[in-house]
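Working notes for the structure below.
Note that one protein chain of the assembly has been removed; the remaining protein chains are unaltered in position.
Should a chain be cited, it is by its letter among A and B, assigned in written order, with residues numbered from 1 in that chain.
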Amino acid sequence: MSSKGKSVAKKKASVEAEHEYEGGLAVIAPDAIKDPGLEPHRVRMTDKSPKHEKAAERQVVFLFLLSILGSAFALYAYFAYPLSETDLGSVRNNTLFLGLGITLGLMGIGIGAVHWAKTLMPDAEVSEARHQTRGSEETRARAIEIIELANQESGFTRRKLIRRTLYGALAFFPLPGIIIFGDLGPNPKNTLKHTMWEKGVRLTRDPYGTPIKASDVTIGSVFHVIPEGLSELEHHKLEEKAKAAVLLVRVDPKELNPSKGRENWAYDGIVAYSKICTHVGCPVALYEQHTHHLLCPCHQSTFDLANECAVVFGPASRPLPQLPITVDAEGYLVAQSDFTEPVGPSFWERSA
Amino acid sequence: MSTATSNAQKKGGFLAGTANYLDERVGVAGILKEFGRKIFPDHWSFMLGEVALYSFLVLLLSGTFLTFWFQPSMVPVIYDGAYGPLKGAEMSIAYSSTLDISFEVRGGLLMRQVHHWSALLFVAAAGLHMLRVFFTGAFRKPREINWVVGFALFVLGMAGGFTGYSLPDDLLSGNGLRIIDGMIKGIPVIGAYTSSLLFGGEFPGESIVGRLYSLHIMLIPALILVFVAIHLFMVVIHKHTHYSGPGKRDDNVVGYPLMPVYVAKAGGFFFIVFGVIMAVAATFTINPVWSYGGYDPSPVSAGTQPDWYIGWLDGALRLAPTHLEFVIGGYTLSMNILLPMVVGIAFLVVVALYPFIEGWVTGDKREHHVLDRPRNAPTRTAIGVAGVVFYAVLWAGASTDLIATHFKMSLNHVLTTMQISLIVLPIVSYIITKRACLSLQRKDREIVLHGRESGRVVRLPHGEYIEVHEPMNEYEIYKLVDFKAYQPTLARPNAKGVITVRARIRARLSRFFFEDRVEPVTQAELEAAHDHKELH
Partner (left out) sequence: MNKRKINNARRSPFAAILVIAAGLLVAGGGYAGATAAVAHSTSGSYTQEQVDLGKKLFLSNCASCHGKNAEGTNYGPSLIGVGAASVDFQVGTGRMPGQASGPQLMKKPVQFKQDQIDALAAYVSSLAPGPSVPDEKYLATNGNTTRGGELFRINCAMCHNAVGAGGALTEGKFAPNLKGVEAKHIYEAMVTGPQNMPVFNDANLTPTDKKDIISYLKYIEANPSAGGEELGGLGPVAEGLFLWLFVLGGIVGITIWLGAKSN
């Protein structure tokens, strides 16, 4: 944009500036306004009047006394406000009064000390020389000399083979330190792709594990569901629950739009979907009866239950997996099979 | 100081005896001679780092107290403690011991709250301190490395906070861990393995609390201590910066001596910070774990959010657009998780490297001990504000649901607005800040040249109305002119006569930084302005 001549001139100026000046692009103003030096010190009331000085002294003493009082009160409160098994208020009182006592003990010291410094200790600012961080030329020369001497005496640069094998050894020695963490956890194998659900497993209420009849599930109802037998598990109960948790909802069958091959996955408008968000795994449990939307409270991914839980909003990408269900001979809801895809957040080998 | 010690020694007495004993064994006289009257500049903004340091001390004290009762085990038990609405519930030992600390140890709940409040304060104060250092240019040579150390402390603070947040094994922290698990699983190739290693198998497992506990009480605090030591050691080496003004130069340090003034002020301030934390802990609930119940993978509470310092990452997760997941060659690539992670890490990297970027652009190799007023570095200030706004939008993104309910808006609109704001607001705030800084600089020039507007309007004999400008004294003037302007450079050929890409980038950056600038008033300009006034 600017004319060529001008930019050349500019360039020249800055080349010179940078070369002669370690300030880089900083502009040197030869006639900068001179530093007038430190401002004159303003005298405080406590310096001028002994009365004020005395008063300040009394204030500091008062604050320290207050601190003693506060700490003493905290000791008293520890015993005076015991905890009672039957009264939550006792915990509140213990916390409150013990805490306020300690607060007073601390604040008295703190404010007292600062007030002392501000009013009674000298407040004239003083100046001290500051030296460059780098050592003096002499120091640096000596440092270099030491390094060279060390190099010479050890032969660090001279004895190439020693040096290189040392590098090699240093590069290898941390590796066992990393590998020994290998047993922190097992190889995930296929566990992420399977849940407790299988053909014929009854849908039961979370958390007590009672089975659910199709007729229990009225339109607009939502049941939080776990597989039968989960609550009796002795091991890995939470791990199984973290994958198998299901949300059971009944809507008017006309409102469902099942895709090909999934027409039989619902039972008379009753549908079961994994409750584990396909984003990062929060329980997607907020069901809106009329919009048929399921909302995840963690990151607001929204799924449309009427459309096989397709994502309609938020950071999730995949629909919630559907659990194919039917009823058994006694009228209880059962799974037709496990989920047909891994539940929960995506992982690299998910579709492999 | 040394004479005082020896005098005291001659006079005898307990104090002198102790001093003599210590000097003969650890050479305390030499230490005092060296450091006793070291000068520390005094300014309120120099105390923010102290707030972080003191919160950390409080964390160590209160945390040690908590370890005496807390048991980091995920083995299930039936609760039979003092809190009624959980009696008979199945929960982990970690959670039940947290409840015991809260309800059955006198002062236990107080200490839990002290610990949690000071953790929030530690990271907040460190963050505010970083902003002060950034906006005043205190990170410039020779303090670039100390900036990185401070940055590491900030990140360690977040790590310490998150590992602590997860320990009680309640519903809130468990869902937080579940989100972490989901994020880890989203990492390409190694995601599922990493998750399995971290959790000792499938989520949630029975290992994670114990593992996080080891990190939380050993590794992380040890690292924080080491970095704090390095951070303070470097402060001693460099001596503290001071604000620009009369008598403040790069080759001196103006302030109060360590003993007695600074010891009294800084020591007193420790008690004040501790006192404030204690007062808040005594009166305000934080993380009422008993309300959340023990962790169970099925339930979740509305408003499941991390502590504030992780909020920006949670917000980044929320703001990722829909349908960013791809299956490539049979493998799943979760860009909806990777994108926020990459953005978050990139943001942190830029923050950590900023001093080196600016140093490279300016080419300034001098030591800087006098701080910039933010307006005198308009581009840096604007970049800083844009960064703060970017962070703030991500942070606010973590509370879209609460913003929606409290301001009676649609959750969906709030989220979409945030997505747009994340891109637009930093740019807008950059432009506004830069213009504001330049205007303020021009205003400063006005004041230096023509004095301060007095608000007094007088009518001259020939009928003209003018406002009287009050002249400034030399100290006030110097405060406004004590800064250096930088000017952009052009890409220029190196010794071989080639203009390198590096040079081109630097030239472009220098233009970006310094094309618009206001230079300080010079002596000649000041005199000219005065002459002009006298002519009237």
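In this text, a residue touches a chain if its C-beta (ideal position, glycine included) is under 8 Å from a C-beta of that chain, and two chains touch if they have at least 3 such contacts.
These figures come from a predicted structure and were not determined experimentally.
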item	value
Contact partner of the left-out chain, one of B:182, B:306, B:426 or B:488	B:306
Contacting the left-out chain in the complete assembly, out of A:23, A:207 or A:258	A:207
Selected residue (touches chain absent from view) among B:19, B:53, B:74 or B:125	B:125
Contact with the hidden chain (one of A:81, A:197, A:265 or A:287)	A:287
Chain A, residues in touch with the chain not shown (by the definition above)	42, 44-46, 88-89, 91-92, 95-96, 114, 118-119, 123, 205-213, 215-224, 231-232, 249-250, 268, 283, 285-291, 293, 295, 297, 302, 313, 331
Interface residues of chain B (partner: the chain not displayed)	42-48, 51, 76, 78, 84-90, 102-103, 109, 113, 117, 120-121, 124-125, 128, 171-172, 265, 269, 272-273, 276-277, 280, 282-288, 290-293, 296, 298-309, 311, 398-402, 404-405, 408-413
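Please note the rule applied: only the chains that are shown with their structure count from here on.
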item	value
Whole-Å gap separating chain A and chain B, where each centre is the average of the chain's CA atoms	15
Chain B-facing residues of chain A, complex	7, 10-11, 14-15, 17-18, 22-27, 29, 31-39, 78, 81-83, 85, 88, 91, 94-100, 102-104, 106-107, 109-114, 116-118, 121-123, 125-133, 181-182, 184-188, 191-192, 206-207, 224, 226, 236-239, 241-243, 245, 275-277, 279-283, 285-286, 297-300, 302, 311, 313-318, 344-352
